[in-house]
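Note that this complex is displayed minus one protein chain, with the remaining chains in position.
Chain lettering (A and B) follows the sequence in which the chains are written, and residue indices restart at 1 in each chain.
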Amino acid sequence: MEIVMAFVIGILFMSATYLMLSKSLLRIIVGTGLLSHGAHLLILTMGGLKRGTVPLLDEKASAYTDPIPQALILTAIVISFGVTAFFLVLAYRSYQELGTDNMERLRGTEGND
Amino acid sequence: MKTNDIILQTTTKVVVFIIILFSIFIFFKGHYTPGGGFVGGLLTSGAIVLLLLAFDMKTVAEILPINYIYMTATGLLFAVGTAAGALFFNVPFLTHAFGDVYLPILGKTSLHTATIFDLGVFLVVVGVTMTIIQTIGGDE
C-alpha cells in the first residue's frame, strides 16, 4: 500500500503545483490546500501504514500504529486550516480593494516596491 | 445570509445541542479515546456554523453573545497558565500533574492538569474559528 500511496501523494503534489503556478489567486489557494493534504498523507505514509492497531492503550494490542506522525499531522491540519483561512481572506480583501484576482495584474510597479 | 428554510431551522435547534453535548463528551474523553481539545473545539464551532447557516448572524449573536476574540485570549491564558504553573512547583515549564480523587457519587475519578491545558486549546479553537467566520460573514 505504501507504494500506491507514494504515487497518490506524487499526483496530489503535482496538481497542487500546477494550480499554484496558475494566474488566479483562488486557484493558488486551492493549490495550497491540496499541497497540505499531500503533505499530511506523506507524513503518515512515512511512519508506516497499518503496523498495528489504533494508538489507544485500551486496545491492549501487541503492536500499535506509530502515534507520532499522527500527532504531528493533527497539529498540521489545524495550522493549515488557519493558513488557508488567512489566505482566503487575503484574496477576498485584495479582490475587494483591487478588483482583480489575476496575479499578473497584481504585480508591483517600479517605484511602488 | 438570508434563509427561511423551516426544516433546516427546526432540525438545527435539536441537532446543535446534540453536537455540542457530543463535543463536550469527546473533549473530556480525549485523554483515553479519540477526541480532545481540537476535535471538541472544532465540533462546537461546527455547531455554531450550522446555527449561522440556519438563522442569520444577528439572531445567532443574540443567542450567543460571546466575544470570540476574548474567548481566544482566555484560551491562550489557560494554556500558558497551566504551562507556567508548573514553574511554581519547581518542575520544568509544561510539566503536568495528575492524581485520583474520590468523589461521593462518581467514585474514583482521575484529575489532570492536562485537561486544563486542553480546555485552553478548546477555547482557542472555538474562538479562532468563530472569529474568522464571524468577521467574514459580517463584512459587507
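The rule we apply is simple: a contact is a pair of C-beta atoms (placed from the backbone, for glycine too) under 8 Å apart; a residue touches a chain by one contact, two chains touch by 3 or more.
Definition applied: contacts and distances are computed from a predicted model.
A.B. asks: Going by UniProt, what is the name of the one chain that was not included in the view, given "Spore germination protein", "Na+/H+ antiporter subunit A", "Heme ABC transporter ATP-binding protein" or "Peptide/nickel transport system permease protein"?
C.D. replies: "Na+/H+ antiporter subunit A"
A.B. asks: If the missing chain were put back, which residues of chain B would it touch?
C.D. replies: So the residues of chain B touching the unseen chain are 1, 26, 30-39, 42-43, 45-46, 49, 53, 69, 72-73, 75-76, 79-80, 83, 94, 96, 98, 110, 112, 114, 117-118, 120-121, 124-125, 127-129, 131-133, 135-137, 139.
A.B. asks: Using the document's contact rule, name the residues of chain A that touch the chain not shown here.
C.D. replies: Residues of chain A in contact with the hidden chain: 1-24, 26-28, 30, 33-34, 37-38, 40-42, 44-58, 64-68, 70-71, 73-75, 77-79, 81-86, 88-93, 95-99, 101-104, 106-110, 113.
By our rule, only the chains that are shown with their structure count from here on.
A.B. asks: Indicate the whole-number Å distance between the mean C-alpha point of chain A and the mean C-alpha point of chain B.
C.D. replies: Here chain A and chain B have centroids separated by 25 Å.
A.B. asks: Any idea which chain A residues touch chain B in the complex?
C.D. replies: 54, 56, 58, 74, 78, 82, 85, 89, 92
A.B. asks: Which of the residues in chain B come into contact with chain A in the complex?
C.D. replies: Contacts found on chain B: 32-34, 38, 125, 128, 132, 135-136.
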